[in-house]
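Here the complex is missing one protein chain, while the rest keep their positions.
Order as written gives the chain letters A and B; numbering starts at 1 within each chain.
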Amino acid sequence: MSDNRMNNRIKHPHSKVNLNKPLSFTFDGKSYQGFAGDTLASALLANGVKVVARSFKYGRPRGIIGAGAEEPNALVQIDTGARTTPDLKATQVELYEGLVAGRTSGWPSLAFDLKSVGGKFSRFMPAGFYYKTFKAPVKMWPIYENIIRRAAGYGKSPIEADTETYDHQHHHVDLLVVGGGATGLLAALLAGRSGVKVLLVDDQSELGGYLLSMPNVKIGGLTAQNWSANIIAELASLPNVTILTRTTAFALHDMNMIQAVELLQDHLPHSARNATQRRERMHRIRATKVVLAAGAFERPLVFGNNDLPGIMTASALTTYINRYGVACGKNAVIMTSNDLAYQGAVDLAAAGVKVTIVDTREHINPEWANRTNKLGIKVYSGYGVSEAIGTSAVQGVKLVKLGALKNIVTGSGPDISCDVLASSGGLSPTVHLFCHDGGRPKWDEARLAFVVSANGRAKDGIFCVGAITGVFALQEGLAKTRITLAEVLTDLDKTIDDSGLALETDEIAVTPARHIFHVPDGKDVHGTIFTRPKAFVDFQNDVAVSDIQLAVRENYRSIEHIKRYTALGFGTDQGKLSNVNGFAIAAEALGKTIPEVGTTTYRPAYTPVSFGALAGAHVGITFEPRRYTAMQATHEAYGAEFEDVGQWIRPWYFAKPGEDIHAAVNRECLATRNSVGMLDASTLGKIDIRGKDVREFLNRIYANAWTQLAVGKCRYGLMLDEAGMVMDDGVTACITDTHFLMTTTSGGAARVMTWLEKWHQTEWPELEVYMTSVTDHWTTAALVGPKSRDVLAKLCTDIDLSKDAFKFMDWRDGTVAGVPARVFRISFSGELAYEVNVDASYGNYVWNELMKAGKEFDITPYGTETMHVLRAEKGFIIVGQDTDGSVTPFDLDMAWAVGMKKPYSFLGKRSLARSDTSRTDRKQLVGLLPEDPNVVLKEGAQLINSSDITPPVPMLGHVTSSYYSAFLGRSIAMGFVIDGIKRRDEEGRNIVYAWAEGKAVKVKIVSSVFVDAEGARHNV
Amino acid sequence: MFVIRCPHCCEVREEEEFSYSGEAFVARPSAPEIESDENWGDYLFMKRNVKGWHWEMWGHSSGCRKFFVVKRNTANHSIGGAWSLTEARKEYDAEEANA
Partner (left out) sequence: MFNSSQSNQTSQFKPVMQSPLHPFGLAAKQEKVNGTKGVWANEVPLLGYISLRGNVQNAAFINAVNSALGISLPTQPCSMLDSSFGSILWLSTDEWLLICPREQRATLQKLLETALQGIHSQVFDNSGGFTSVILQGKNASDVLHHCTVYDLSALQAGKVVGTTFGKVSLFLQQDKNGYRLVFRRSFADYIWRYLERSALPYGFGIAQLNDER
């Protein structure tokens, strides 16, 4: 069936396509055949497929324009299901057997796009159209957006989870070469020979760059192909050189950190893809020196109807014939302002295509005149194509005679029929990476290009070679690369070795180009809106010359503003073809020169990068560090549900069959208060602090006093930041007079450790203290409840556990289940409780022994939820839940934990006396009892004075903690209320309402100690 | 994404190993209680926020955990040097004296 389709494939002696390896693929539901070595674009062109997309705004049919990353039109959807990828450029998609490609635009179809009906009225959709048209009413915007999005096209994101994997790789090299064309290869070789560590990256499947498109040129007497093959072979033999192909350097950051993404498997048929390999890899390359050999893109000339399918750049036309053996037509017109298009024209003619050249210059290069003449190529010099003719593909051109000095129409020219039209407006260097980190290109009027100089950023270690420097001739480029590399290698204390490298070529010397970007059509600017064909600058965003002119008429002056008003240079191609034309056309409209207008800002990424590549290994189970205690497997076996506490994974509750979280937590709470429960408290931060000044250090760090704490005792401490706000809390034990063990919150451990070190290192180096984090060393099992002593006594006989020998807030060293242990008699529940600390290697063993010993008391392991309920019943705060960085100890009614009389002005002390922290109408933490004991308040609910929620409603504070207390048989809560402590004690003022989810609930302000205010339960 | 030479590990390391720790040489008043609210507020909150060379504190959080001083240009991320706290003080004082 593909037989009756047009076949543009020719047998080309240098083609990189293997005609013995046919590949079948589909595009937009139709089957086609291509060959190994094809891109999707070259295969479609070989099959005569012209329309591959519909334009963004007007729905106009569009074809393939370029041959690489510059392509603005041919955005395709590759693959299906979880693997589907939207908006890939067909020019960069390598063909493989069974490839499924779809269109990303064209609604309802490529053949008929509804927008094209609107396109007939395109004068109603000028620049700023969306801003002007869809601005009101606001409520309608989601509807407009839906329709516009659907009509505009662009591909579909995959909705299934990605089945493939990605990773990152870090490199540290002496020299990174970006670009594997002629000059990049030479740079890599010269550097490689010197022995420095070299990395060469190139975005294509094959090295060679534009040499692949100009196989007939000879370098040092060798064909381009043989010349590069020799260099590639030598590079491969050098152990200090690494080459990455299919790798696009997309960003250059501070101090030469280059990010590049490598496509590892997308070019392979599904059956050949390896599940153990990555789909893409992001390389993060730190390079001492960088050589940018990124080349250039050819920009097209701008003329009427220049978006018709079948119109492309001259270099793309050349690439398709020479590299892929695809003649994009039988009858080609090539318009040019320079010499660069001639080689392709000659190659095309030699392959049997009828070629006509339209050269905008009065005088053409005599050598090229000679060669074209020999091949029977007709050359119109001093003419331009003012308009392409055709409906869904180009069928011909209208020529106009151009002024010799000014870009005006001085006469008419013939109409010529053609089936492919190419143009060359000169080259636009790929200066993107050079500019990502602050570099700026300069306009070179002789080259008609924004260029960078070879050593433009040498002080940063960034050098440039080849077309990016405006050196477009190969021989000159190679010679200058040699000079630049000598400089680079000198900087690296190496010398250059260019033995055996002949760099002269058989190129034809270049003659000057014409300064022309937009070919005039001679028509009156006004009054021809309906008849004048659109001349597009930016194809992807449907920005025409008239849009830029309109923006200028509407008084946009900065090119950055013109860009944003017209959308010039946005999109997935980022204006690679359009920007310079746009700048030039804006300059003309503004009456300025191109350098006066300048460029827009080049920002990463150079080409689109997938989220998968950016995420790398930071997905799934390796997304974030998951810290586990020694008992994780035991907790899992016991049916724990887990919750994240910082990076820690902690048991949340242990549900028995049939229990939900409420049932489980109620059971755990009651078991603990009535018999004994056990909590894995290993995640608490622990810091071992030693030295003769430990007490003074703690006096400065904590709000309360540490001078009197006796050996064998523990004390609760409140840590403030310098603004006087509570930042952490925990119990610290005095081990000896010069040795303390501090505990911190689970989430705050690292922060506190850094905080202590910072103050010690920067402000108080004179204090003799050393700190070591010992969090991971200790496993902590908190044995809680009236039977905890009985359980511990079964396993620990070397500590006298009696009430008076081992008091509340004491600690003792001893042995538990045969393992050395440090036991703290402290309580976060108000119950008799012991925290048993052992070397974490024994943690799981000791936990299980405690469980066995507690069996007769129905010992109940509990998780963080029950811990929260038990502590809230006692009014104990959780830093980070009941505090948020704006809460002082006084706001918490915890003046008892602040030692205002300590001699040294401890951290945060002065701030407690600031006018803001000492004002009396601050929000204060209080207990809250809902009027209905079965209503559990929403945490975060606003507290207000009345159930009337007619605005404005003064907000008094909010609920921070709220639970159902099985022990009390009712709901309890804590929260902040303005002036809450006073209101609590004043009958009549102690009622507030908690408002959440559309409901206001009556609440009484009470003491936050709901259970055992006198402390009888732990004092046994 | 710059690199810093840790003055204690004596090696150039990637930025990921370090943590920014605020402006350097913000002296804590020796007697906070006698400072006015305004002075104390300045100490707490009023940072230089310069465009250009900035003396700042960094911690080698993945390495030696030492705090040290980096002179960094906030406009272009170039780094003028990195010193231990005591060495940096000399550099800083010399620069302030010349300013």
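Just so it is clear, a residue touches a chain if its C-beta (ideal position, glycine included) is under 8 Å from a C-beta of that chain, and two chains touch if they have at least 3 such contacts.
This one's a predicted model, so the numbers in the text were calculated from it and none came from an experiment.
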Omitted-chain contact residue, chosen from A:Glu768, A:Asp893 or A:Asp979: A:Glu768
From the list A:Pro13, A:Pro625 or A:Gly998, which touches the chain that is not on show? A:Pro625
Per the whole complex, from A:Pro158, A:Gly195, A:Pro512 or A:Gly691 the residue touching the absent chain is A:Gly691
Contacts of chain B with the absent chain, listed as residue ranges: 8-11, 13-14, 16-17, 60-66
Can you name the residues of chain A that touch the chain not displayed here? 165, 167-172, 197, 276-278, 284, 286, 617-618, 621-622, 624-630, 632-633, 648, 688, 690-692, 768, 770-772, 774-779, 795, 797-800, 814-815, 817-819, 838-846, 849
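What we mean here is this: only the chains that are shown with their structure count from here on.
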Of all residues in chain A, those that touch chain B in their complex: 253-255, 257, 286, 438, 722-723, 754, 757-758, 761-763, 905, 909-911, 913-915
In their shared complex, chain A is touched by residues of chain B numbered 1-3, 14, 19, 21, 28-29, 31-33, 35, 37, 40-41, 44, 57, 59, 61, 65-67, 76-77, 85
